[in-house]
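Below is a structure I'd like to ask you about.
Every protein chain except one is present and positioned as in the full complex.
Each chain gets a letter, A, B and C, in the order it is written, and its residues are counted from 1.
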Amino acid sequence: MSESIPHSVETEVHVRYAETDAMGVVHHAAYLVYFEEGRSHFMRTMGSNYADIEASGFRLPVTEAHLRYSYGVAYGDMVNIRTWLEESRSRQLTFAYELISVKTGKPLVRGYTKHVWTDTRGKVTRAPRIWTELLARLP
Amino acid sequence: MSESIPHSVETEVHVRYAETDAMGVVHHAAYLVYFEEGRSHFMRTMGSNYADIEASGFRLPVTEAHLRYSYGVAYGDMVNIRTWLEESRSRQLTFAYELISVKTGKPLVRGYTKHVWTDTRGKVTRAPRIWTELLARLP
Amino acid sequence: MSESIPHSVETEVHVRYAETDAMGVVHHAAYLVYFEEGRSHFMRTMGSNYADIEASGFRLPVTEAHLRYSYGVAYGDMVNIRTWLEESRSRQLTFAYELISVKTGKPLVRGYTKHVWTDTRGKVTRAPRIWTELLARLP
Partner (left out) sequence: MSESIPHSVETEVHVRYAETDAMGVVHHAAYLVYFEEGRSHFMRTMGSNYADIEASGFRLPVTEAHLRYSYGVAYGDMVNIRTWLEESRSRQLTFAYELISVKTGKPLVRGYTKHVWTDTRGKVTRAPRIWTELLARLP
């Protein structure tokens, strides 16, 4: 990973009532969906998006995920998702995430997801050219 | 619907913590997933299952859903899903559902889902032969 | 319902990958969550929000839901949720929804949800005063 990569994107989402659980705060599995929203937004701001990448015959499945939980967040609040590319190699990627409460500024969750590039049948492959070109333009 | 159809199947599922919300009971959207589980189980007990039907080139998307909610149900309880085929025509189906709490016997939700048979591109079609044959064998 | 009520609010949400299913489009249960997002947004634009209403000791559980599905929508698209108050009585409410694809303008789902006002123990009650006051100010 070059020094030029730690470019991060912020995404704000409302907590959905459906995402809360009987403890009154967002269920711990919902944070993987927030990570995914952060990642989707990051890719859109790069000038492409994951939908286009899928349409061109590539997939980017998750191979590993890690989450460390600090505070809970309730309905009525918003979540700020900061997403950055921790590492981009020819066949795999690592995204990292830091989520905070918009209302209180408290840290909610930190974590990362690792991914491999595959073709439509799941065979590991090199990153699509569109991705490497867009990546080269990141600040 | 002929008189021979009201054959029903019961499915019991544990309430999942992830399905509850900040009101302390199962979120109202989760009942459509319970309906789907009842429907899946109903089809398996007929001697086939929806996975096979999809593999043979058919889809059965939902075209309408209705739910009427009575009592809530909390984590620690189980849900009994009674599913039956309300109507089966050449191109469409209606499943009906009655959910009760296993612990208290209280009614939770009643409802139905309507479906059409389509091919893989979404074109409405006749029911697959495997379905009509299995249907003919229902008690 | 008086003539002054058909005030509607539009909410746009990105389709989340987690909301799609093996048919390649948004799973039918996810639309109840979109309805909820539309309703949440509607209440916020009224000048309050459902989190405040809960904090003041009221609940607004869903007692009935109906959905009619037209077209599917895939990841990469956005959903425009139009929400309006179909009816507001002293103890119950009906919200109605019309969802279209932002990309194609195609209708996705239409439906409604009915609700009752309850206290924190689930006893049906009159609408909180904050609600009736805000309602009176609707255009």
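Details
Note that a residue touches a chain if its C-beta (ideal position, glycine included) is under 8 Å from a C-beta of that chain, and two chains touch if they have at least 3 such contacts.
Note that the coordinates shown come from a computational prediction; the quantities given were computed from them, not determined experimentally.
Under the touch definition stated at the start, the shown chains contacted by the missing one in the entire complex are A, B, C. Within the set A:His66, A:Lys106 or A:Lys123, the residue that contacts the chain not displayed is A:His66. Here one chain is not drawn; of C:Ala29, C:Met43, C:Val109 or C:Ala127, the residue touching it is C:Ala29. Checked against the full complex, the one of B:His14, B:Arg91, B:Lys106 or B:Lys123 touching the unshown chain is B:His14. Residue positions on chain C in contact with the hidden chain: 17-18, 20-22, 24-25, 27, 29, 74-75, in rising order. By the touch rule set out above, chain B reaches the unshown chain at residues 14, 16-18, 32-33, 36-37, 40, 49-52, 54-55, 74-77. Contacts to the hidden chain, counted on chain A, fall at residues 22-23, 28-30, 32-33, 36, 54, 59, 61-69, 72, 122.
Note that only the chains that are shown with their structure count from here on.
Averaging C-alpha coordinates per chain and comparing to chain C, the farthest chain turns out to be A. Mostly identical positions are employed by chain A and chain B in their mutual contact, as over half of the interface residue numbers are shared between these two copies. Residues of chain A in contact with two or more other chains: 17-18, 74-75.
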